[in-house]
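Quick one: the structure is below, questions incoming.
A single protein chain has been omitted from the complex, and every remaining protein chain is retained in its original position.
The chains carry the letters A, B, C, D, E, F and G, assigned in the order they are written, with residues numbered from 1 in each.
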Amino acid sequence: MLNEEIIIAGFGGQGVLSMGQTLGYAAMVEGKNVSWMPSYGPEMRGGTANCITIVSDSTISSPIVSRFDTGILLNQPSMEKFESRIKPGGIIVYESTNILHASERKDIGIYAIPAADAANKLNNVKVANMILLGAFLEKKPIISLDGVMEALKKVLPERYHNLLPINRQALEAGAELMRQAS
Amino acid sequence: MLNEEIIIAGFGGQGVLSMGQTLGYAAMVEGKNVSWMPSYGPEMRGGTANCITIVSDSTISSPIVSRFDTGILLNQPSMEKFESRIKPGGIIVYESTNILHASERKDIGIYAIPAADAANKLNNVKVANMILLGAFLEKKPIISLDGVMEALKKVLPERYHNLLPINRQALEAGAELMRQAS
Amino acid sequence: MEQNEDIRLMKGNEAMAEAAIQAGMDAYFGYPITPQSEVLEYLTREMPNRNFLALQAESEVASINMVYGAAGAGARVMTSSSSPGWSLMQEGVSYIASAQLPCLLVNVNRGGPGLGTIQPSQGDYFQATKGGGHGDYRLLVLAPNSVQEMADFVFLGFELADKYRNPVLMLSDGAIGQMMEKVVFHKREINKIPKPWATTGKTPDRERSIITSLFIQPEKMEKVNLELLKKYDEIEKNEVRYEEIMTDDADYLLVAYGLSARISHKVVLLARERGLKVGLLRPITLWPFPAGVLNKLADKVKGMLVVELNAGQMIEDVKLAVNGKVKVEHYGRMGGIIPSPEDVEENFEKFIKTL
Amino acid sequence: MEQNEDIRLMKGNEAMAEAAIQAGMDAYFGYPITPQSEVLEYLTREMPNRNFLALQAESEVASINMVYGAAGAGARVMTSSSSPGWSLMQEGVSYIASAQLPCLLVNVNRGGPGLGTIQPSQGDYFQATKGGGHGDYRLLVLAPNSVQEMADFVFLGFELADKYRNPVLMLSDGAIGQMMEKVVFHKREINKIPKPWATTGKTPDRERSIITSLFIQPEKMEKVNLELLKKYDEIEKNEVRYEEIMTDDADYLLVAYGLSARISHKVVLLARERGLKVGLLRPITLWPFPAGVLNKLADKVKGMLVVELNAGQMIEDVKLAVNGKVKVEHYGRMGGIIPSPEDVEENFEKFIKTL
Amino acid sequence: MSENTKTPAAKPRKVKGKTVIDIQKCKGCELCTVACKEDAIRLSKDINNLGYRYAVVIDDVCTGCTNCALVCPDGVIKVYRTSGKKKELVASISDVKDSINVKIDNPSMDDLSSMEYL
Amino acid sequence: MSENTKTPAAKPRKVKGKTVIDIQKCKGCELCTVACKEDAIRLSKDINNLGYRYAVVIDDVCTGCTNCALVCPDGVIKVYRTSGKKKELVASISDVKDSINVKIDNPSMDDLSSMEYL
Amino acid sequence: MDNKELVTPQCIVEGDETYDLVFEKSHVMTDTRLHYCPGCGHSVAHQVLAEVIQEMGIQDSVIGVAPVGCSVFAYDYLHIDWQEAAHGRATAVATGIKRCLPDKYVFTYQGDGDLAAIGTGETIHCVNRGENIMILFINNGVYGMTSGQMAPTSLEGMKTTTSPYGRDVHMMGYPIKVSELIAPLPGAFYVTRQTVHTPNAVRKTKKAIENGFKYQKLGKGVSFIEIVSNCPSNWKMTPIQSNQFIENEMLKYYPVGDIKVPSKEDLKELK
Partner (left out) sequence: MDNKELVTPQCIVEGDETYDLVFEKSHVMTDTRLHYCPGCGHSVAHQVLAEVIQEMGIQDSVIGVAPVGCSVFAYDYLHIDWQEAAHGRATAVATGIKRCLPDKYVFTYQGDGDLAAIGTGETIHCVNRGENIMILFINNGVYGMTSGQMAPTSLEGMKTTTSPYGRDVHMMGYPIKVSELIAPLPGAFYVTRQTVHTPNAVRKTKKAIENGFKYQKLGKGVSFIEIVSNCPSNWKMTPIQSNQFIENEMLKYYPVGDIKVPSKEDLKELK
């Protein structure tokens, strides 16, 4: 039975919260239970942000958990804060252009995804988070990329629908990077 | 042992509250325990007012009692409200220029004092209350008239000390009226 | 998905705002404060296309008094705030309770006292249930523990408010307000009962309406107080709501509401995995408090642990309900710290060792 | 009369004001409201000749925040109000408690809820003791039952406030505030302890002072919460105050504070006349509540009747103290109605028949 | 309360007025007496059931200008005025006069408008 | 963030200035670049440890007018100016330059000043 | 309505003269005896307000908001729908009402303590939002109800129970001219200062209140009508003296007259 507890963490501007929302929305559309719980630092802007996203086949009891199946980590402080809180057997997917010192745990899977670089190559630095999401879903296909695209279509206002293709590209690039990393 | 529970009641402008205060102050100066508890009606001005004054040799427990040893009543509504609440053996001293229908109880002493008329004769309508106080103290000499005068001297600002003689006259006139009424 | 369902992924605050619109809210008055500013933001966004008013007031004091006016005029009306702002509303709330005006009030509780922190807390339980304002009055207090309930209790809240002519308080917290979950909006019949007592202009066919909380004569005031008490008795009789989770065979009971009930639910699961028969009693109405069921459960269980995000407040109501029958203890974190289920479980196990 | 005594016949409100001046109060900020307007009136009258400040603020909200500023600047400071005004101060009080500023606050309780009535009441017990404001904080609550205590508790209040850096609330009522009794002012040494934490300008020889109630990081906030709890524990250990009247041989106990304790005292006398062994426990500190002594008395008496001028508030604390040992019931009048001792006695006799 | 010192002078009137004062509701504020340019109103010596001296029309000089009624805080003054037109009879002035001379059954004390004493 | 389009023109300077920017605290707001009439400051391509592109002096045209420092919200600019007078040596400009060229160990991502995404 | 009074004769006949009724208390007034002190301007203001409501025939579509202050019982006297507001919050309450019932006439009736001390924020923002209501502001320079404390509008040097040696403006602030303060706000449509201490003043005030109700229809903002009034009891004066004090002292500082009037343009729609 599916019960995936995910922490996504990084700087305020890195699209951490919306990554969790996208994932959550896609899971919901596919009929799963979802909870998404944000947490901001005290900074006005540019501080840290993270969100706990839980996707489950059954009712979600606590939306707040302290140990996670997956960590998607976008900056160094998040790596330091959360590496120890991944359950044995879990995974970390991290942004490796940004994070120079990754976890050295042996009991979890650790995947370096140079998402920022890849995003630069796609000429849109802002899709780095979608690349990471693609990478994660490649490793743990709890929902399909099509599901994510469906979700984006629903969640984005019409005027942003021109951005759908680049997001699709980003998801796929992420999946590809994960295949390379694994 | 002295424990005198007195209700003084009338219209707002009749000096009901200050009569109680004067009595209380005099009793205190003579070393007794005193409590004085006012109650105003909802009217801005010209409404009803009353105060419960308790003079006692021992500590006063409740400053609020529902039955009284003495009622000093200055208008008709007060007579109606309080006549039944005088303890058997108690007394009512009332302003008889004002109150046309007095209590008809037989188990208490009822004394009609035409204080307003008497005050008019003293050329100061405002001392009617002192006349009633004098009458009460004639009947129940719990404190001396000298004691009251002492108290007034202390409680009145210097600039009002010219009013002391007229108050003395009023107290004595009241005492005299009570002697006539008894 | 059924025809008449509308499923969304929303923040609790947004779900509450959407529900209010769907519940036929006529007017909302509020002032921004974290963690509930989304409510006014959502409403001002929706206002042009839907039939209601959302007005940003100059302060919480103004908000609650606008609510008073609108409720008195017969509108279905609402405000929301968070702890410091809620404190500022206390005079107004006391007036509303006294004048017996129906309305929905929301406090998305954050950490205090003082300016405190914007993180979730349950530190306002006492204030919500025993009266933050002066005088003897009660609010009907609903404590949602999910985004779905943030929405559902809006419908329920408006109805109860109208039914009893009493303000209803939804006491949520920053986590439930900020988190996103699935929320289902059912198509519902919204029925608004007539309010002949409202000040809509003294039309010739009815007596004029006066909304007041002034009863200067003690006799009159006490009559009003007794009338209120009678109403409160009625509410206590009819409106107690709670959820029981695995209490049937429970040896131990957790008592928790809102966010801490979500965490405690997980604790129940964790403890059951380890063979401990634990149940959870979740008060849904914090007032009227489910004292009856707790008293009955006290005959069955060995002890109760009250889990709160505060220094120990609801525990008093639990103790009053239990009246000495079993040991009742408190576990809480404060200041916006949210304990993990593991945290709570550890303390629960410590507790049962003392029994 | 001794040399160092000064005996006066005064209203409770005036005695409180006079005591504040004698206690070395530096500043008072307040807004008129019945039944305590005499305080500001007395103080403005005395101000030119004595060394303190009394300022009429534009509202109760402003008053309490002026108190915050002055207390933070190290002044011995005070405000007073009555129920609706006290409700408006709740945000400020929560800030003061959080920032740990010493000050004396007074609520001369009148009948509520809402605008209510100007007659005396004890309807604000919950608000005073459980927190009218948001968040976990406590006020030290003193309940005078005479004009003398209105004066004495001002001295005590300022001292306790300074000692614990905690706001102290004097919870009086319209009767105690308006009634006149003898009050004795003893000559006292007023000692003010140094307040190095105050914002008096960052003089070169000390670290700068910051007064705040903002602790945005939950970890920091919880630390502050725990620090407060520790202080409250300390206060609960040291500062419980109560009066026992004829409890030694009592079969039955009345529990009452303030005005209703005065009435209950008379009831004890009346009942004793009739051969009933009744005692009275009068909490003087409503928080910390004299739970210990009540728990002990519960071993001796057959039942307790809690007499309050409200719908039943302190009874909860009595029940919590007694923890089911004996039957506890409530007798109360509301809305400014003051029961006569005979009234109470009648109900007391009814109560003991149920035991 | 100072006595009104204006001396009423009988001026020729084009329009004749009548004021009717509900003396049981009058609070004796005297504002009508100042408002009346004809000096037609004075306070009584007696007090009414509320404890106030009350306004009475002292002279038949009223022009029906309504000034007194406009400033009467308690709205106890009605003003009538001749119009020349014949109207249906509803009440005769003598009914009204009766009410002016009504016996107050509770006379005494001074005006109660001040709560201060001594 | 739009590129600055002014073309720096080397004007003759009477007084020479030097600005020293604490690039690790710079938030890349670019206000200094607009404030500088000499167009002596630009943003880096790299980002600093806070995640911001940072201001660097791009040309030796500074007059020491202090404009940049006055508007720098984060107070990270120090300005020096020639005076002719000889002063005790405290640090050489090369120390300062070092700090300008310090290696940022955490490069990447765009400016973080906007939380919006997509 | 329990109007148990005898019907007022519409005319009386004496000899050969017929006298028609030309003035009586408005039927919008209830029969409840006013609790105000003798000579209090609140009572006069009530009467005028009631007359306007009667004459405009809007009794059934007016909602009044009573304050906390001596006029807290206003709802006992004017036979219309009322809400009693918390001290200082009348304009917030009125906002709540008017926004939900835009077609009704809504007014507040407030004292100076209520409107200009504790309610300052609500007053300013209500005016600034240009709520389409009328604010009747009774400025008697004192807190009447709580028996005579200093108000924001107490004159310099004025003795009150909380300025027993006279208002010291350096210590206690200056008397606030509320009408002048709020008039510049664009949300203020009509601002005028009147009195009710003479018959003519009463007539002008009546006109002003009539304007206030008329303008409300235009939806252009607040009509703010200040009435400088007396408080004989707390001023420690007879009613006559108190009206002289208005004339000689209050009006010097608070001059009577229009402070802001609608432009002709604005009033076109009214015709």
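Note that a contact is a pair of C-beta atoms (placed from the backbone, for glycine too) under 8 Å apart; a residue touches a chain by one contact, two chains touch by 3 or more.
What you are looking at is a predicted structure, and each value in this text was computed from that prediction instead of being measured.
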Among D:7, D:211, D:246 or D:291, which one is in touch with the chain left out? D:211
Among D:16, D:75 or D:253, which residue is in touch with the absent chain? D:75
Logged for subunit D, residues touching the omitted partner chain are 26-27, 29, 53, 55, 57-59, 61-63, 65-75, 77, 91-92, 95, 99, 199-204, 208-214
Absent-chain interface as seen on subunit C, which is shown: 31-34, 37, 40-41, 44-45, 48, 55-56, 58-60, 84, 115
For subunit G, the residues touching the chain missing from this view: 117-121, 124-125, 128-130, 152, 169-170, 172-174, 176, 180-181, 184-187
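Note that in this section only the chains that are shown with their structure count from here on.
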Touching both subunit A and subunit F: give me those chains, sorted by label. none
Inter-centroid spacing, subunit E versus subunit A (mean Cα positions, whole Å): 88
Inter-chain centre distance, subunit C versus subunit G - centres from mean C-alpha coordinates, in Å: 40
Residue numbers in subunit C touching two or more further chains are 61, 91, 95, 99, 212-214, 216-217
Going by the touch rule set out above, which residues of subunit E reach two or more other chains? 27, 52, 111, 113-115
